[in-house]
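Structure record follows, encoded as structure tokens.
All protein chains of the complex are present and in place, except for one that has been dropped.
Think of it as A, B and C in the order they're written, each chain with its own count starting at 1.
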Amino acid sequence: MTAKRVSYTLDSSLQSVNTAEETAQLLASKAGFDEDNCLRISMAVREAAVNAVLHGNAYDPNKKMTIAFENTGRALVITVTDEGRGLDVSKVPDPTTPENLLKQSGRGIFLMRSFMDEVRIRLLAPGTEVTMVKNVSGPAEHHKEASK
Amino acid sequence: MTAKRVSYTLDSSLQSVNTAEETAQLLASKAGFDEDNCLRISMAVREAAVNAVLHGNAYDPNKKMTIAFENTGRALVITVTDEGRGLDVSKVPDPTTPENLLKQSGRGIFLMRSFMDEVRIRLLAPGTEVTMVKNVSGPAEHHKEASK
Amino acid sequence: MSMKSITRQVDGITIVDLSGRITLGEGSVVLRDIVRDLVTKGQRKILLNLGDVTYIDSSGIGELVSAFTTVRNQGGELKLLNLTKKVHDLLQITKLYTVFDVKDDEATAVAAFK
Partner (left out) sequence: MSMKSITRQVDGITIVDLSGRITLGEGSVVLRDIVRDLVTKGQRKILLNLGDVTYIDSSGIGELVSAFTTVRNQGGELKLLNLTKKVHDLLQITKLYTVFDVKDDEATAVAAFK
């Protein structure tokens, strides 16, 4: 894996969500991840992109989503940002508790966390930045500790 | 009003829904409808376009929505078609009955009927065609009878 | 084009001033998110000020209904303030006008919460 970074600025549409998902699938595969991990990465990216378009930018034609992929050699680092109202993670309930299990929504961030080794959410002013890390050879605990 | 017909073929996206709504607003105004009726027409068109994109074509990039506006001199006749799975109107419940009143959805076709003088829904193979008529000078009963 | 919102507190009531369009895509998800956030934070008395709402479609109406039932199911109250004629007519047509508690003066609305 050689280090490189590529970034896309996309309209707030469902088509952009599909573009983000497909690009993630392609770049994950190029970065050497196996089929299962490519799928996990592309699903996490899809969830982040849906949130950016739907909850963040609310399909506003004047607001863009950006998605950046960086291959650090040890990991694929993917950053999805929007220009929306901001996400307060402390207010996002656990979708697997009995009282939330049969709710229709609320599983997006949970799935990102399940599929990636690390998910960091940061408030911009305005907007939200979601950074997702997938290590080349499974969860690297020391790396996780170091980046906290 | 002079007779004329214009037709657009649009992608199955929310952007197309907005385009359809704005075009309806413009053409209704050109056809001489007052502000209130222009709004009613554009709202009915928006509901028909949402249904075509969401329920009909289900955002499929290979399926198109078409919207045609015809000014017959007596009425503005608007036809929205999709290439979807077809709509069986007999299965659409009345959203104003007590058991449906607090449902989240199911008011689109009802609003089209409320805002336009006439709404006809026809199954294509495959797809749905929704024809909506707004008379230039209010509901013309004899015209309605004749077209049944 | 899209919806904007400002949330403020008056005498223990959360007032949400909405402006713009509450339609599929643009405003309806935002409205849902706002109401869910308030309920998660424990707010149970919510007044939606629709005075500057320019357009609502059937999806927006659905979101208003579902905000209403969400808050009520948590033992709270959601009221509407300052309907424009358009929005008023829309609620009349859909027979929802009597479902909502609609006020046209903020002080009266605030005082009307239990």
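A few points about this structure:
One rule holds for everything that comes next: a contact is a pair of C-beta atoms (placed from the backbone, for glycine too) under 8 Å apart; a residue touches a chain by one contact, two chains touch by 3 or more.
Values in this document were obtained by computation on a predicted structure and should not be read as measured data.
Counted over the whole complex, the shown chains touched by the missing one are A, B. One chain is missing from the display, and on chain A it is touched by residues 14, 17, 39, 43, 46-47, 50, 54, 95-96, 101-105, 107-108, 110-111, 114.
Where chain B meets the chain that is not shown, the touching residues are 54-55, 58-63, 85, 88, 91, 93.
Definition applied: only the chains that are shown with their structure count from here on.
Taken together, the touching pairs cover every possible pairing of the chains.
Compared with chain B, the chain whose C-alpha mean position is the greatest distance off is A. Here the spacing of chain A and chain B, counted between their Cα centres, is 38 Å. In this assembly, the C-alpha centroid of chain A lies 31 Å from the C-alpha centroid of chain C. For chain B, the set of residues touching two or more other chains reads 14.
Looking at chain C, residues 25 sit in touch with two or more other chains.
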